[in-house]
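The other protein chains are all here in position, but one chain of the complex has been omitted.
Each chain carries a letter (A, B and C) given by its place in the written order, and its residues are counted from 1.
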Amino acid sequence: MIGTVHYLALSAVLFSIGAVGAVVRRNVIIIFMSIELMLNAANLAFVAGSNSLGSMNGQSIVFFVMTVAAAEAAVGLAVILALFRNRQTVAADEIALLKW
Amino acid sequence: MRNALSLLVLTPAIGALLLGAVPNGAEALMRRLSLAVSLVPLAICVWIWSVFDTSRGDFQLVERVGWLPQFGASYMVGIDGISLLLIALTVVLTPIVLIAAAGSVHHRFKGYLVAMLMLESTMLGSLVAIDLLLFYVFWELMLVPMFLIIGIWGGERRVYASIKFLLFTMVGSLPMLAAIIYLAMQHGVGAGQVGNLSFALGDLYGTHLSPVAAQACFLAFFLAFAVKVPMFPLHTWLPDAHVEAPTGGSVILAGVLLKMGTYGFLRFALPLFPEAMVAASYWIGALAVIGIVYGALVAMVQPDMKKLVAYSSVSHLGFVMLGIVSLNTAGVEGAVYQMLNHGVSTGALFLLVGVVYERRHTRLIAEYGGLWKQLPVYAVCFLVVMLSSIGLPGLNGFVGEFLILLGAFRFNHALGAVAASGVVLGAAYMLWMYQRVMFGPVTNEKNLKLTDMTRRELATVLPLIALAFVMGVYPRPFFDVMRASVATTLAHASKATAARDLAAGNQPTAHAAAGASIRVRESPRHVVAEPEGGGAAAPAEDSAVPAAGNGEAH
Amino acid sequence: MSPLAFYPLAFVCIASAMGVVLSRNPVRSALSLVASLFCLAVFYVFLQAHLVAALQIIVYAGAVMVLFLFVITLLNLESDRGLGEKPVLSAIGFGAGAIVAGGLIAALSRTSLGARAVTLVPTFGTTKVLARQLFGDYLVAFELTSMLLLVAVVGAVVLAKRDGSYEGDEQEAAVPARSEEASH
Partner (left out) sequence: MHAAATEVTASLPIAVSYLRYIPLAPLVGVLFHVALGYRLGRRAVGLVACAAVAVSFALAAKAFLTVLGSAAGTVVTDNVYQWLSSGEFTANVTFSVDALSSVMIMVVTGVGFLIHLYSIGYMAHEEDYARFFAYLNLFTAAMLVLVLADNLPLMFVGWEGVGLCSYLLIGFWYTDPEKASAGKKAFLVNRIGDAGFVLGAFTIFWALVDLGQGSLTFATINARAAELPAWASLAGALLLFVGATGKSAQIPLYVWLPDAMAGPTPVSALIHAATMVTAGVYMVARLHGLFEAAPAALQVVGIVGAATALLAATIGIAQTDIKKVLAYSTVSQLGYMFLALGVGAYGAGIFHVMTHAFFKALLFLGAGSVIHGLHDEQDIRRMGGVAQKMPITHATFALGVLAIAGVPGLSGFFSKDEILASAYAGGHFGLWICGVLGASITAFYMTRLYVLTFRGKFRGDHHKWDHAHESPIQMTLPLMVLAALAVVGGYVGVPEVLGGNNAFAEYLAPSVGHHQLGLAAGTELMLMGISVAAALTGIGLAWVMYSKGPDADLILKNKLGGLYQQMREAYNIDAVYDALVVQPLMRASDALWHSVDVRVIDGVANGTAAAVNSAGEGWRRWSTGNVQHYMLTVLVGVAALILALTLSSLIGVAG
């Protein structure tokens, strides 16, 4: 019988895939998407938790997470646009001005 | 005057603030004002000396004001014979240094005077504080003005020297803070009521600590004071600090600051951890003796006068430590007296080196030669001060050194004998330096143009020379003041010392019994060594003088 | 939700997530992200989070992913070589990710969260109940999110504007249509 723990396990896997993607890929967009993926993994965990405890709090937090994710996506993409216009590249390792 | 001690501590600080208000241009006004301010503590000290009851061994003129009641810390000040003598040394040296400052300090004169007065205030504070926390506060505050004096008005490598000085002392004294806090908490536990913390020295005498804790706390105190003394391995900050410090800074650093370490041993380490101190007395004695010989040997080859005097300070204070560690009346009284002597003679030595440094701006011995013909008055002053420093009988140095060696010889023949060789080495490097500077033909033509000491410079050195003669010929008043206090301090450790002496095979000196049975007034707040009647120290076969004789056994 | 339904769906979701990370073409990874969002929506439904599932599809998959695709096509990005150039970093990354996943799963496997402790109220997860909570307990937070969105919009507009108000925009006029050269 599928219990909350299965959902949490799935969320953990999704989260680590997102994390790996953010770290490994050079393209900023892909990094951005991986972060979205991690957010969604978190949402899954919230919903699973809300379901197992029977309280609606979990789902309202997911609502907030989504709004934040949306705002973040908008601003992030604008930044990437400006970045691309400025540097003609989206490779993360070429944008390293804060070097020692 | 009810709260004389607080007044004593605060006047220089208030004076420093007043000085701040003086406009920068008015150098003469600054000089007079700072001198006037520094004379006030001198007056107070004279009054305290007159009113001081030499028969009482415990703290007098005690003032206690609640400071952090919930932690048991209070602004508690008091003095006994030992701290009175050191206070006297401080209040005498500071005016002299302020007089000397006019000649030697040229830039930021006001800042120098303010720093010097603040230094005096903090030094007096740490001498009168008998609340451990208050003592620690003054102990750290003392570093700040000294750090500034070396750092701002010093020589070329002053920044390195001042930072080194600060770091050495800070690192040394942090464990002590931990030990103080542990001790205060332990007191709460000991007295049954948990949470009744107390930092008052009197209360902490009796705290029972597990041997390991006592050992650890003692080592923490030891480290803090050993860095300050300075004892052998921790001394390398001293030569740098002295070489780079301005003349006034060196005089106060050598005259008073170094004594804080030895004072700390007598005031805190010995009474609070008697067994640990006595157990450690052998290796501390060994370190002290190494310090004596090492200091003397290294001083032999110093090209720079100030460094030579700095290493001689290491050697002299090795003597003081040896005296303290011998834990018998002669040794400890000699040590306290040597603290004063060192203040006087090394202070004067630095002033004299300053005189020549102001003229030639070099401290290298090789640069000088044949000064006797050019500066006869200077040469005679230097001769007298040098002789007092190497302990010529008839001058002050001898009295201290003789008693220390006497006490040390009783404590351990080997240490005493090696320390005696230190006396010979002491004469060697001093005389060799004196000869290279004063005797021989005038090799460097720049020395021909040197002028003899001015009246200001004489005004700074002559009082110290007079003091050296008086302290050498008639030391009685100084010994009367400290006799009871030293006896009380030793009474704390009398059982352990007697055991050590018995173990070491020589008869427990009559003083151990006499010290213990000296009438020690039962003061309300603290239990001082309860007078033991017979005491473990009464050897059966000692027929001539009953060991438990009352009062002095001479 | 029976295991028969859960495992295939989970597999698809994980596969699409892997697709996001591994695919060389940004567009394909965007689309696989959309797929994984859908799977999640389905899960939400099974977890009686109906409004959230709907929001997920409308807001997330609909609006946000479209924005992504729009930017990708605007920048006309070529597919780069994926993980090629940074073998060491990616190895460490994979390793660390695996450890995190494994550790969490190991911890979860030993917890007792198996069966659902409490029986759900039938109206659990419906819009009315969620709305009452959002406008009840979390009213302040709700209003704040509106502020947040406003700020985000203004920010996005300022950043993406092309009026040249900040330096370094002269070469911007001629946005090269050429494809971005293979990343060196």
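Note that in this section contacts are C-beta pairs under 8 Å (C-beta built on N, C-alpha and C of every residue); 3 or more make two chains touch, one makes a residue touch a chain.
Nothing here was measured: the structure is a model prediction, and the numbers come from that model.
Remark: the absent chain touches shown chains A, B, C in the intact complex.
Looking at B:A279, B:L297 or B:L502, the residue that reaches the missing chain in the full complex is B:L297.
Checked against the full complex, the one of B:Y112, B:F221, B:Y357 or B:W372 touching the unshown chain is B:W372. Of the options B:Y112, B:Y136, B:W153 or B:F168, the residue whose C-beta touches the omitted chain is B:F168.
Among B:F59, B:Y112, B:F382 or B:F409, only B:F409 touches the chain left out of the display. Note on the undisplayed chain: of the listed residues B:A366, B:L431, B:L448 or B:A466, the one touching it is B:L431. Contacts to the hidden chain, counted on chain B, fall at residues 164, 167-168, 233, 235-236, 239, 294, 297-302, 328-330, 333-334, 370, 372-373, 380, 387, 392-394, 398-399, 402-403, 405-407, 409-410, 416-417, 420-421, 423-424, 427-428, 431-432, 435, 438-441, 473-476, 479, 483, 506-507, 509-511, 542-545, 553-554. Residues 89, 92-93, 95-97, 99-100, 103-104, 106-107 are the ones on chain C that touch the missing chain. In the full complex, chain A contacts the hidden chain through residues 19-20, 22-23, 31, 92-93, 95-100.
Heads up, the rule we're going with is that only the chains that are shown with their structure count from here on.
Taken chain by chain, the contacts fit none of the simple shapes, being neither an open path, a ring, a star, nor a full set of pairwise contacts.
The mean-CA centres of chain A and chain C are about 5 angstrom from one another, to the nearest whole unit. With centres taken as mean Cα positions, chain B sits 68 Å from chain A.
Centroids built from CA atoms put chain C at 73 Å from chain B. Touching of two or more other chains is recorded for no residue of chain B. Multi-chain contact residues of chain A (touching two or more other chains) are absent. Of all residues in chain A, those touching chain C in their complex are 1-10, 12-21, 23-27, 29-30, 32-34, 36-37, 40, 43-44, 47-48, 50-54, 56-60, 62-64, 66-75, 77-82, 84-86, 88-91, 93-94.
Taken together, the chain C residues at the contact with chain A in this complex read 1-3, 6, 10, 13-14, 17-18, 20-21, 26, 29-30, 33, 36-37, 40, 43-44, 47-49, 51-52, 55-56, 59-60, 63-64, 67-68, 71-72, 74-75, 77, 80, 82-83, 85-86, 89-90, 93-94, 96-98, 100-101, 104-105, 108-109, 111, 113-121, 124-125, 129-130, 133-134, 137-138, 141, 145, 148-149, 151-153, 155-160, 162, 168-169, 172, 175-176, 180, 183.
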